[in-house]
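All protein chains but one are shown at their positions in the complex.
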Amino acid sequence: MAKPLLTLKDVHVRRGMSVVLDGCSVSVDSGQTVVLTGANGAGKSTLLEAAVGLLPLEQGRVHHDATVIIDADGRRRTSPLTVGTVLQKNGMLGSEVVIEHLQCAMSMSGSTVNAEPFLEAFNLAHRANDMVAHLSQGQARKVAVLAGLLPAFASATPALVLLDEPDAGLDGASVDVLCGWLDQLRGHGHAILIATHDQRLVDRATHTVDVAEGTTAPAHSPSETTLSDLQRQPTKPTRRAAWGVKMHLRTMMWLNTNGMAGLLSLGVLLAMGSFMDGLDEMQQLGFVLAPTMAMGLCGEPLVSALREERAAAWWRAVSGGEPHAGWLPFALGLVMTLMSATALQGVPSMQTLIVGSALCGVVWHGVGWMQRSTQRLARPQAVFVGLLTPVLILPYSLLLSVLS
Amino acid sequence: MEGMTYLAVAYLGMLVAIALWTWTVVQRSRRLDQRLHALEGVAGVDDQPRKSDDEAEHKA
Partner (left out) sequence: MKWGEMLLLLGFTGIGSTLLLALLWAPSVSLDAFESPAAQRIFYWHVPAAWAAFIAFGALFIGSAGWLFRRSEWAWRLHVAGSEAGLATGLMTVWSGCVWGAAEWGTPWDWTDVRLNTFGLLTLLAVYVVLGRNSQPDGVESRDTFAAFGLYGFVLVPVTYIATRIWTIRHPGPVVATGDEGSINGDMGLVLLLGAISFTVFIIGHMLTSMRLTALEQRLSNLQGQHDGGI
């Protein structure tokens, strides 16, 4: 008997000043394709985003299998299911390589399949090793759609696939291919929820839900197809920190913000000539660690980078959190302290290096947390997060006082 | 006496600052009242503030 993989119970969601979902209840069982219908602004995308736990609920709760992943009291749990998601935006950085992004999406299911046949079907095989930024809009959309479907293909257990207008920007032949894949996934027992206006996709539905009316109706039963044999390779889910470090090293975004702040601070100090001799121990340490502190105070450049194509939202949907720089700030802090101490003071002590490394790591991640706190806002870049960073200066002066 | 002059200047500066702040708030209030009256005049809405605004907004 089919069991519900996704259940929204009495869900109320507000966006801006209006209530978009007002007591919405939807259930998608294993082996069902449910299509959300309704005019623009009816709340289809809101429902989909609520279903993956991206939106806070005013009332109600969302279950994945038997686990409540989000409720109105703000409790959140990671989904026990493999979740494939296609948002309205593509959810990937321009610096990602196509095949890497697909492998990363699949790894969330704990296994991978050969993506090549899928890329070929979408006429993208020749682009597998290109960066997403080099693709056309339609090609990038195809990669985003594949990143939503492949985790389910790779998953040995029933997965949840949520697609928000996957047909947008796709040519007719690609939509036909997509329809075939959706039938295969449904036949294999995966649960699919789609928001679309495309009749070909609506025809794949076992049920349709009119979001504005809140009614569910059974559709005709599309033909059954079975999933062709896929060789699944077990793999470990991509860790958010590992992915974050990789992107940092690839794009060198740390150098443009944090690195330059540290280097410029050191440059300004060096321009003052030899002033360290007349200072006491605390003041000397303060100057040595100042470039490292400046580097940390710039925060996490990945936060603003991940706003591109709502990549942060995609990560939260598929993994329950956002990528970050992991160990990189600690390493950079060590290097910057070494440079600063050598230039200003001479050979640094091991204690100074360790403190510098920890200082940079903690401050970097702390400011990153502050930056992420604005992610729900309509215009997060318009908020002056920098105004909150002086909160870190007091611990800095206390640290100097304790160490000296 | 120098200290008292310093103090008098500091007091005066702060008084002027809060007077300016208060003045801008009162002016904002007046302007909003005017805009609201003008809009209500065009829309033909009752001029009285509605106590049920909160509930209406909540249900909106």
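Which chain is which? They are A and B, in the order written, and residues in each are numbered from 1.
Convention: a contact is a pair of C-beta atoms (placed from the backbone, for glycine too) under 8 Å apart; a residue touches a chain by one contact, two chains touch by 3 or more.
Keep in mind that what you see is a predicted model, and the values were worked out from it rather than measured.
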- Note on the structure: Out of A:Cys179, A:Val383 or A:Leu403, only one touches the absent chain, namely A:Val383
- chain A residues touching the chain left out here are 14-17, 56, 58, 373-374, 376-379, 382-385, 387-388, 390-391, 393-394, 397-398, 401
- Item | Residues of chain B (touch criterion as defined above) contacting the omitted chain | 2-4, 6-8, 10-11, 14-15, 17-19, 21-22, 25-26, 28-29, 32-33, 35-36, 39-40, 42-43, 45, 49, 53-54, 57-58
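To be clear about the criterion, only the chains that are shown with their structure count from here on.
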- Interchain centroid distance [CA atoms averaged], chain A/chain B, Å: 43
